[in-house]
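Omission of a single protein chain aside, the complex is shown with its protein chains in their original locations.
Chain IDs A, B, C and D follow the sequence of writing; residue 1 opens each chain.
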Amino acid sequence: MSTTELHQQVRERFGVEAADDRVVALGAAGALCLLASAVAFLIGSSFTALPIVGFLLTVTYGLYDYQAETAKALSFLATIGTGTILALITVYLIVEALPAIRYMGADMFTYTSEPMWRTRGEEVYSLVPMIWGTLVTTILAMLIAGPLGVAGALFISEIAPDAVREIVKPAIETLAGIPSIVYGFIGFTILNDYMMENLELPTSGSLVIVGVVVGLMSLPTVVSVAEDAISSVPESMKSGSLALGTTDWQTIKSITIPAAFSGVSAAVLLGVGRAVGETMAATVILGHAQRLPDPLYDVFGNTETLTSLIASQYGVASSTHMNALFAAGVVLFVSVTALSIASQYVENRMQHQLQGES
Amino acid sequence: MSGEATNRTAAPALGAFDRVALGIVGLSIMTFLLGWTTLFQRTSPDTAVAGLSLFTLFGAVFLLAGAGLISAGLASYVGIFETTADQYTGIGTGVGFGVLGFAVGGLVTTIAFGVGATGSVAVGLGVALVTVGVVAVLPEDLGTTLPVGLLSLAWGALLVTGIVDASWFWNPPSLEATFYAPIVVPLATIALSLLVAWSGAIVSEGFGSQGRQNGAYLLIGLNAFGMIAVLLLLILFVVRKGLPKLLEGAQLGPGLSISVPFVTKGVMLGQQFNGIFPAIVGTVWLVIGAVVLAVPMGIGAAVFLTEYAEQGRFTAVIETATNALWSTPSIVYGLFGYAFLVPRFGNSNSLLAGMFVLGFMLLPLVVITSRESLKSVPDEYRDASAALGVNQWQTIRSVVLPAAMPGVITGVILGVGRIAGETAPILLVTSGQPFPARAPSILGSFRFVATPPFVQNEALLQASSALPYQLYAVITAGVGQEEAFGWGTALVLLMVVLGFYAIGIASRIYFRRKLHQ
Amino acid sequence: LGSGEEGSGGPGPLTADGSSTVYPITSDAASYWTSNHPADDGEYWGSNSEGTAPGYDQIDNPDDKRLANYWGGLYGFEPGEGSAPPFRVSVGLSHSGTGIEKVANEQVDIGDASAPVSAELPDASEEELDKYTDHVVARDGQPISVSKEVYDAGVTKLTGDQVRDIYKGNITNWSEIPSYDGPDKEIQAVGRAVGSGTDTAFRTNLLGGPEAEMPGVDVRQGQNQQVQTTLANSDNAIAYLALAFVDQNRNPAVSLELDGTTYTLGENLGSKDYPLSRELHCYTYEGTSKKEAAFINMLLSEFGQLHFVKPNDYFMLPPEEREEQRAKLPEQTN
Amino acid sequence: MSDQSTTSTRVEQPADDVGSGDPAVGTHTVDAETDEQLDESWVEYEFEDDAAISVSDLDVYYGDDHAIDDISMEIPEKSVTALIGPSGCGKSTFLRCLNRMNDRIDSARVEGTVEVGDENIYEGDTDLVQLRKRVGMVFQSPNPFPKSVRDNIAYGPRKHGDLNTGLLGRLLGNDDQQREDELVERCLRQSALWEEVSDRLDDNALGLSGGQQQRLCIARCLAVDPDVILMDEPASALDPVATAKIEDLIEELAEEYTVVVVTHNMQQAARISDQTAVFLTGGQLVEYDQTDKIFENPESDRVEDYVTGKFG
Partner (left out) sequence: MSDQSTTSTRVEQPADDVGSGDPAVGTHTVDAETDEQLDESWVEYEFEDDAAISVSDLDVYYGDDHAIDDISMEIPEKSVTALIGPSGCGKSTFLRCLNRMNDRIDSARVEGTVEVGDENIYEGDTDLVQLRKRVGMVFQSPNPFPKSVRDNIAYGPRKHGDLNTGLLGRLLGNDDQQREDELVERCLRQSALWEEVSDRLDDNALGLSGGQQQRLCIARCLAVDPDVILMDEPASALDPVATAKIEDLIEELAEEYTVVVVTHNMQQAARISDQTAVFLTGGQLVEYDQTDKIFENPESDRVEDYVTGKFG
């Protein structure tokens, strides 16, 4: 590529109006410095800071002399950076997980004879019990957070008078702020005790406790996202129904909820995502037994979730064991990303539907 | 249904009808609340209310309510009262009762006849099908009262006759749990109370669309009330448990000097009152670091995506990526930080690694909220500025960003609230001593050296505590002796996090009001 | 920020992490070190009109140095400013596996462990194991402990076979134990995280090897402290743990009959031939630095044993063994 | 309302109507009593005998905002009444009072009486459902439900239990499908839409053009068989061709229904309405008379300025 072509490209990319070689040179210098520091960081060199200083100098000069161009370039860099972080996490997780997956093969997701998780001697890393534990707690959590959350969202956006809404809405948002470790602490000290005493559970920590606690924790997520979806149903649609002489509840059931259905599903999906990824409550409440409950549906039994597996074993893990934990991370990451994409897709569909493009 | 026939105000006797129904609703809400207090062991099966033991009282109420509901339904059906009941109950309600029928049928067969899982599922399904079929085609006044009334009568009878009493229990062969009456009875009572209240609410409005609305609103209202109650209970509980520890040794000194050792001291030998100051400082630094890292980057990315980039595949990919990052579990970030960042940051758990990991977690939120608020800046501002001949960057800097700031600030504050309470990543990349004596001194540790990287800050590269980790440490290092310490920590953590939330929400309300005035 | 802030300068902190069994020892030592009491204290360090800290009289401290200044000074460390120690000591809490892992990764200076590294890393080569330097600082007699309710129902003594059967999953109900006369109750067999020294030692000493299977374990807890809590909160639990975590009122230790001998807490449980007794280690990696030596040397002194080992219910090392251990430390500077 | 001085609103009531059998109308004698003071030009205009709606002393407040200031007027049956006036003068607010859609606005407070038929709809126990079935409403921008054309029209009757076309109806055999088909066709014909959509009754209504959507909304409203149809600027979001269709439709509807139309467009009011009410700022009804009169020879100078475009 000739220099003039390069100029042309840079100019188009960054909207540099006055053809100015110095802008191009500056941009190139900045980019080089950044690249160098990234490489240095990746290989773990202690010289990482040098190119960063160079970059900062370039940027400072740029901001002084070519503010618009520099700002645009910086914002572009920030975007690239955000993408890079995701890419880095994804790639690193997968690369680290590969040895374990190669070691176990498909057994990692299908192997069900005891022991399913053995880190010494003849190693076995089957994620089946963890996936099952995660599945069970998530289903329990959603049985709580799904209906209650949607009902709460309906209350806030459709039923509550203004004055009540002003209180209830922030209160439920605040519920989202209670850190999971606090729930975990309460679960570990109070609920575990309560359940052992009153239900004569043979072991401390059971899936049902984690399910209930995680359900409570994902409730606010479901409420606020569903509330957004429900209140984005245009007022004109609701008025249209009411003006035909239907009751509010009929309007909610027949107009509002169907119109907001995608958004509400997206909310539930996001809630599922929160539940799947919830770590600390499971870690401190559960008894970390890497085996399937017997019978499978025994929610009062003890098993492990993917998150609590990582949190409880990262410290002792090395080589294949560590890779297996990464594999658990990959399963988490992939499922949660899939949920996020699904909820985004569903939400977009709602937008389109409301605009009549169904 | 003609206008005249449905004009309920014409039927004078309806007052009585209403009153009975409202009475039923009132009673069932009472049993609902008592059910909860019993579950929380504030009341016990032996608590006497009006001369009756609690379970007998439950039984009496359900007998009364069942009878009331059934007679109300029949009265409406035979036309003693004019109501607006629909011709059919409808499939929706039918299916609802079907699910209930499945549960009740299945459980009763298992408990009473000891049938195995397959058998009870079969029976349950049978009961469910019959229920759906029957209820759906019943006239609405019967369909919404009879099933609930009968169930209520049955449960009432079981309780009053003492077939189910405080010593009753059921030990399912396949589950690890044993269900005792003190748990089962309140749970069943709570569930049935809701049903009865729902049915009563429908009756009180004379069935029909108004009645159904009344029933639904009652349940939804109770649900909202329940959520608020849970929030308040949680907070009150933590406050009650944590306040004594928080105030231990606290003094209101001369003048306005207040000393609260729990938040100003570490854990040290020979000190009368130990505290969590190092954890508080750790959390503060973690938050500062994360914000410094994530906010400029996030806003920058949002500006590029919203203002500069053409909306297309690239922006869609980044958008998907940020959403995915936002929902990625914290433990995954933690694992990444542990295996990737820690070896690169001086190879030991460190504040810096924690800052990066939390920053990574905060980043997507900043991008998302900044994008939202940048998008919600009206294009009119951009047009107006462009029409004055002002270039794009100056428009962004002087008009768009200031207008978007409220949204960004609110989003960041809420995000900070969330990361301040994150435990898993800290546990993996930052934690060191569980009960440190001293707080890290970041500002005092900057040193300039002649070799790259020229600036050194040892404190940044050392492990630190943080509030959520402190709580985790209490759990791992022995809740038995130090539980009070844990509650104190939980209270402070809750205050910090909820403080961020309160500020975030308040600022959002403030900015919104300001915009609308 | 307030007074509790650390000063800057001086060498970086000494970091340790690992065994929850060793944690009470090293953590107490770190607290003493960090507090750096003056020699006129008498309670913690030194001597005054009211008393003398146990073991202090064995120490030659002519300059009346503060605690950490003294022990640091032996290895040439300059005293810190004011009451600050020459360097800080920070002790993390996890379990032996983590300590051994982290010390090898050079993430910490000292890896605490309650089982030997050879048992923790059964697959490691000689060469690899040689890089660890083993400093034994105390001895533990690992007891078997049960929930108070179980103890009160008559289970005050178990045989080795019974314990083995419980952890192998052959005995699952307390009523299968003859001495038990309570209601029918499932056994909650509490284990420790795989890789913890307590777990490794228990498997090695009772089940036949560090890789022996324990299919009977219902619940695994990360640290000794959590095991103790679980025992106290349950009415049907049994667990193996470290001596420091037995509380006769909450989780009493039962007597254990092994090969015809009955071992009872407070009598012969600590004796060298108690099969579950074990050494508590502070591992360093690739030699022992002066910083590490200064701290470990304190642990090995009479003062250290009296203050950090004994109060935590562990067994002190006899003087000749201490000398042996001290020999592994580098030369003192003065 | 201290009549003469503050407002020029008068409603001529034929003498035989005063104190006649209809008690609802009889109570509103304020206007009737002032008849004698009217000048000639007023007496010439006679409203039809039956007032479909009579409003008296209506005030509406939004919080402290006085949006409707003491308005009384009678809207005659089976005719088109236009409400015109500059933006923000309270036309929509007034219109929404007639079927109590203002109830949905938390800050709104209504005083006075509005009688539809012979029932005061602001009396305690008015059944909103019944009221809104009788007084239908068509909104400024078309707002069909995101359902099929058929479902849009059948929506009201189904919700009111007049049609059992669901699964249950079919199972029980008393299927109202045929009645529904008839209803849908009748309403679509009435709203002059049948030709255009008869072959896509099951398509999503949001796929129709704006003008078609608006006529669908009218059809939907007709399906619940109202007496009165309120329309708030029904054509303002439409192009001229669609507007013309809607205007024709309104004139036809007036043969069977009482139509009240708010419009910004004076020409439109002149074209379609029988009587016109002119609101000016502050929520006051300045003049109310036959449309020709208003546009050709209004009483008040302000109205004259307004309708000739000197102002507004």
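Everything that follows uses one rule, which is that a residue touches a chain if its C-beta (ideal position, glycine included) is under 8 Å from a C-beta of that chain, and two chains touch if they have at least 3 such contacts.
This one's a predicted model, so the numbers in the text were calculated from it and none came from an experiment.
Novice: From the touch rule at the top of the page, work out which displayed chains the omitted chain touches.
Specialist: Within the full complex, the chain not displayed touches B, D.
Novice: Using the definition of touch stated at the top, determine which of D:253, D:266, D:286 or D:303 touches the missing chain.
Specialist: D:266
Novice: Just one of B:50, B:78 or B:387 touches the chain that is missing; which is it?
Specialist: In the complete complex, the chain left out is touched by residue B:387.
Novice: Out of B:108, B:125, B:403 or B:484, point to the residue that touches the absent chain in the complete complex.
Specialist: The missing chain is touched by B:403.
Novice: Tell me which stretches of chain D touch the chain missing from the display.
Specialist: Residue positions of chain D that touch the missing chain: 86-88, 239-240, 243-244, 266-267, 270, 281, 308-312.
Novice: Taking the full complex into account, what residues of chain B touch the chain not shown?
Specialist: Missing-chain contacts on chain B: residues 310, 378, 380-391, 394, 398-399, 402-403, 515, 517.
Please note the rule applied: only the chains that are shown with their structure count from here on.
Novice: Which chain is the middle one, judged by CA centres?
Specialist: B
Novice: Which chain has its C-alpha centroid at the greatest distance from the C-alpha centroid of chain D?
Specialist: C
Novice: If you average the CA atoms of chain B and of chain C, how many Å lie between those two points?
Specialist: Measuring from centre to centre gives 41 Å for this pair.
Novice: If you average the Cα atoms of chain A and of chain D to get two centres, how far apart are those centres in Å?
Specialist: Centre-to-centre distance between chain A and chain D: 51 Å.
Novice: At least two other chains touched by the same residue of chain D: list those residues.
Specialist: Residue numbers touching two or more other chains: 129-130, 133, 159-160.
Novice: Which residues does chain B have that touch at least 2 chains other than itself?
Specialist: 176, 209-210, 343, 475, 479
Novice: So, with touch as defined above, which chain pairs make the list?
Specialist: According to the stated criterion, the contacting chain pairs are A-B, A-C, A-D, B-C, B-D.
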